[in-house]
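Let me begin by handing over the structure; questions about it come next.
Of the protein chains in this complex, one is absent; all others appear in place.
Moving on, here comes chain A:
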Amino acid sequence: MTWSVTARGAHQPDNTAFTQQRLPAWQPLLSASIALPLFFCAGLAFIGLGLGLYYTSNGIKELEYDYTGNSGTSNCSVSCQCAWYFSLPELFQGPVFLYYELSNFYQNYRRYVVSRDDAQLSGLQSALRQPINECAPYQYSAGGLPIAPCGAIANSLFNDSFSLWHQRSAGGPYVEVPLDRTGIAWWSDYHVKFRNPPLVNGSLALAFQGTAPPPNWPRPVYELSSDPNNTGFINQDFVVWMRTAALPTFRKLYARIRQGNYTAGLPRGAYRVNITYNYPVTAFGGHKRIIFSSISWMGGKNPFLGIAYLVVGSLCILTGFVMLVVYIRYQDQNDDDDDEE
């Protein structure tokens, strides 16, 4: 159409690239010459990454022990003290983390997940006295007192405890390995989300006066630990437990081993883990495990990611080859360029 700028009508649309839909556009046409190298490069990169990941993951050591105790394979049973003996033939490269693992425990169950009061846990006075309704039936005790901390999550706090003993030489005495129980929770949880209510006369116990502990707890929340920085709502075991796990089989960090002679890891020798067995798991058919694990830059031991990268990388290369073959044959038939997508 011909039209002149001088004689434009009042209703004539603007002739801009936008309104005329003539914006410079790039059509992603993948021709074989681009697609094939792309596939090969990506494949190689993926394989390289995968190999690195795989070896890193393989370098991580893990030692685990199921102490559930109902199958007869272990010496543990309900509510008792029991022990697990193991020996390390060589140095267990540190830093070593001690986890406990529960399986078949659906911490992500909807009604379980919501059964907590974050306001109460952040030290809010009003919430301490009046927990939110989501906590029910662990909202108020039978005596009518508000439960602190309220809710099902807190009520089901994992209460097994472990201690690690090291026998340097055969027949020698067992020396307790110091377990660092601090710093196992997220920094943000410990410092921001979880706060004790303001002390009354310098006493945490008084601050919690007028509240009841969760029904399953043998002692109130302010007696969780003797360390004033690790008791009440900011007890790190408690904080870790309150961060509900994503999957029914989950680990939670119990302690880090990094003090004294054990900064480099666990030296070789015999070890004993003393377990105070309290937590019932038979009700849901669960298992309890204790795990020693070292970590790397990519976290715990998990070969999957490396394998996945390897598989995807090889798939890329494979399809690249297939396409190359197709491309060559296609080109033979008719000398035409075609997009491969």
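In this section, a residue touches a chain if its C-beta (ideal position, glycine included) is under 8 Å from a C-beta of that chain, and two chains touch if they have at least 3 such contacts; residues count from 1.
Note that contacts and distances are computed from a predicted model.
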{"item": "Omitted chain, identified by the protein name its UniProt record gives, among \"CIB1 protein\", \"Protein YIPF3\", \"ALA-interacting subunit\" or \"Phospholipid-transporting ATPase\"", "value": "\"Phospholipid-transporting ATPase\""}
{"item": "Touch with the omitted chain, as defined above, among A:Asp118, A:Asp160 or A:Glu223", "value": "A:Asp118"}
{"item": "Among A:Gln107, A:Asn196 or A:Ser294, the residue in touch with the chain that has been omitted", "value": "A:Gln107"}
{"item": "Sole contact to the chain not displayed, among A:Ile34, A:Ala136, A:Leu199 or A:Ile328", "value": "A:Ala136"}
{"item": "Residue of A:Thr68, A:Ser156 or A:Thr211 in touch with the missing chain, whole complex considered", "value": "A:Ser156"}
{"item": "Residues from chain A at the interface with the omitted partner, ascending", "value": "1, 3, 7, 9-15, 19-21, 23-28, 42, 46, 49, 53, 99, 101, 105-119, 121-122, 132-134, 136-137, 139, 152, 155-156, 186, 188-189, 192-193, 216, 240, 243-253, 283-286, 297-300, 302, 304-305, 308-309, 312, 315-316, 319, 341"}
